[in-house]
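Below is one structure; the comments refer to it alone.
Of the protein chains in this complex, one is absent; all others appear in place.
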Amino acid sequence: MKTIRQADIVIGCFLAVLGLFILYAASNIRLGVERALSPRFFPSAMGILIFVCGAGLAVKSWRFKGEDPKIHWPDRQGLIIVLVSLGLLAAYILFMKTLGLPVSTFLYVTASIWFLKPEKWIAAIVTGVLVGIISYAVFIRLLDLSFPVGSLLEGLLEGLEG
Amino acid sequence: MSFSFDHLIQGFATALSLQNILWALIGCFIGTLVGVLPGIGPASGIAILLPLTTVLPPTSAIIMMAAIYYGAMYGGSTTAIVVNIPGEASSVPTAIDGYEMAKQGKAGPALAICAISSFVAGTLGLIGLTFFAPLLADVAVVFGPPEYFALMFMALTLIISLSGRALLKGVISMALGLLTAMIGQDPLTGAARLTFGFPKLLAGVDFISVIVGLFAISEVMVNVESRITAISQKIGSWMPSWADIKQCIGPMLRSTGVGFFLGLLPGVTPSVTTFVAYDLEKRVSKTPERFGHGAIEGVAAPEGANNATSTAGFVPLFSFGIPTAPSMAVLLGGLMMYGLQPGPMLFKTNPEFVWAVIASMYIGNVMLIVLNLPLVGMWARICVIPFYILGPLIVFFSVLGTYSIRFLAYDVWVMTLFGVIGYFMRKFAYPIAPMVLATVIAQMMEMSLGQSMLMSQGSIFILFTRPISGAFMALAIASIIRGIWLQIRTHAPEVAVEEVD
Partner (left out) sequence: MKRTAVGILVLFAALAFVWAGAANAADFPKKRITYNICFNPGGESDITARIQEQALKKNLGVDVSIQYKIGGGGALCWSELVGSPPDGYTIAGHNLPHTILQPMEMGDAGYKTLDLKQIYMFESTPNVLMVRKDSPFNTLKDFVEYAKKNPPGVVTVGGSGSSSANDLGTAMLSKAAGIKLSYVPFGGTGSAVPALLGGHVTALMSYSPMVIQYRDKFKFLAIASEKRMDVIPDVPTFKELGYDIVEGAYRGVAAPPGTPDALVKILADAFDKTMKDPEVKKKMDQNGFKTEFMGPEESLALVKKKTAEYEAIMKELGRMKK
């Protein structure tokens, strides 16, 4: 899909199918107590709307013969950066529970900065440490929010306090 | 509630001690810090800091709470402008033009206008509250379920103007937003919907995760792939020019009016009124194409509406004892801690206290501008931080804020998902704002329609036979027809979406 017109046709068709699927899913909603407005009404309405608009979009773009801008896809390097960044984010979320907020934050921030600019690895580590500490001091201790502390850190702290 | 100058002066006398001013300052500052986090709005902010206030005498505590409230509201707008993370749903319209201004190096003026507009709206709103509350309270109950539905429906037709020339895509964006909001439990009966057998999905999709994902995460993705150096290369002056301010007088006044009157209605939150105010400005402007590309009115209007709506929320509170939003309820809880009974009797039994609260709100408002205008320079500098550092920090804040909604990793995954969705929406030129507005109002809209149908034994005509809802519906339908007509007439390609987002 290099141009917007192409994308519109493809996505339009996809949306039309999605609309039908939503209609199907809506019809399966279990009715509970009988009320004037069925829980199926709105989802079905959305399904129909999406079908109509998707089909309309596909048809309209198919017939369009005017100026057709290109989509700004990233170059190969950019694509890698985006994918890796997403991967780091996913890892951050995955490990937050076990490693705890401060440690996983430190890892994420350090890794991300280092990845984005490998030569500035000192800045990466320093920022990572700072943010990690702040996340602990401010959000866990001062504001007392229920973020996971992580077994590593807990053990460390217990050792320090004990 | 009867007005008397004596009471108000008395209230000011109680509120204005050196100590109290100090507490107000601290409250404002902490509130701003807390409000900066997406997912933690004024309600959670006050709730979290409530323990701190218990060590103070009652009046000081109330003053501090009011200051925290104002600070939190302002904090949400700060991040919206500087790094495109709306602190809560009401900051979304601010982000649209505010962030564009930041990219052009004008973060300073944007932030300053925020503060000024909030201050003007807040002061005017308080005056309205002080003098006209008894009259206004009766207005508030005129709105029943049909009127609420009609109002929400009309708000949705605003997407037509927000979509620029890409009407079909705007409708699709809105429909997908509504659909997302329907995942989980039906607001009227609790029936499970669109969960496909996954119990986790019963909790539904929290709109903060959606907003943060669509705005902040997708923006980071777009920025890293093009390897930009920083959000903005230079910082202009950090104050708006006189011309800018003059341009904003109209928006400030109009948005205050709109925000205040809509805010009187229980259940109408700033998240809706900021969109309405933004759209109003776009419609009355002589140069509407500037909106979405850094029009300063696009920042002044939502901010004014935000503050005006929050202030108006006190009218139902003081007149009927009904808190119209969670933040009000928290304040009410605070009042109750000091032995006050909620309900319409509040004014009769404890007028001095209530007036002290009102006086302290004026103070909080002033505190906001006194504290934040000097700090504008500091906040604006954030835009120049190299993106290889700022990017990960933005993500950190996003994750932190989203996680703090319900302390569920699930919400953060939703945020990530919508980050990806937002990324593709930008690539394929779909407007994002309609999806956001739809997510925010979906529940209330559906519930109001359901209640209206019950009131009318299943007839939808109740929406049209009642004067107020009929008027709104007529406006909405006219808006739709006009939008379709314009689309057909100009043969606008769905392709051209330069002016969107």
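Letters are used for the chains, namely A and B, taken in the order the chains are written, and counting of residues starts over at 1 for each.
Keep this in mind: a residue touches a chain if its C-beta (ideal position, glycine included) is under 8 Å from a C-beta of that chain, and two chains touch if they have at least 3 such contacts.
Not measured: the values here are computed from a predicted model.
Undergrad: Touch as defined at the start, partner being the missing chain; which of B:A140, B:A433 or B:L463 qualifies?
TA: Result: among the candidates, B:A140 touches the missing chain.
Undergrad: Specify the residue from the set B:L194, B:M328 or B:M425 that touches the hidden chain.
TA: Considering all chains, including the one not shown, the answer is B:M328.
Undergrad: Among B:G71, B:P109 or B:G184, which residue is in contact with the omitted chain in the full complex?
TA: Touches the omitted chain: B:G184.
Undergrad: From the list B:G76, B:G125, B:G170 or B:P316, which touches the chain that is not on show?
TA: B:P316
Undergrad: Could you tell me which of B:S118, B:N307 or B:Q443 touches the chain that is not displayed?
TA: Touching the chain that is not displayed is residue B:Q443.
Undergrad: Looking at B:A192, B:L390 or B:I421, which residue reaches the missing chain?
TA: Touching the chain that is not displayed is residue B:A192.
Undergrad: Please give every residue of subunit B in contact with the chain that is not shown.
TA: Subunit B touches the missing chain through residues 47-48, 51, 54, 140-145, 184-192, 199-200, 202-204, 266-267, 316, 320-323, 325-326, 328-330, 332-333, 336-337, 341-345, 406, 443, 447, 450-451, 454-455, 457.
By our rule, only the chains that are shown with their structure count from here on.
Undergrad: Within the complex, which stretch of subunit A touches subunit B?
TA: Residues 4-5, 7-8, 11, 15, 22, 25-26, 29-33, 35-37, 39, 42-43, 46, 49-50, 53-54, 56-57, 60-61, 64, 66-69, 71-74, 77-79, 81-82, 85-86, 89-90, 92-93, 96-97, 101, 105, 108-109, 112-113, 116-117, 120, 123, 127, 131, 135, 139, 143-147.
Undergrad: Applying the document's contact rule, which stretches of subunit B touch subunit A when the two form their complex?
TA: 34, 48, 168-169, 171-172, 175-176, 178-179, 182, 186, 188-194, 196, 217, 220-221, 224-227, 386-389, 391-393, 395-396, 399-400, 403-404, 407, 409, 412-413, 416, 420, 423, 427-429, 446, 449-450, 453-454, 457-458, 493-497
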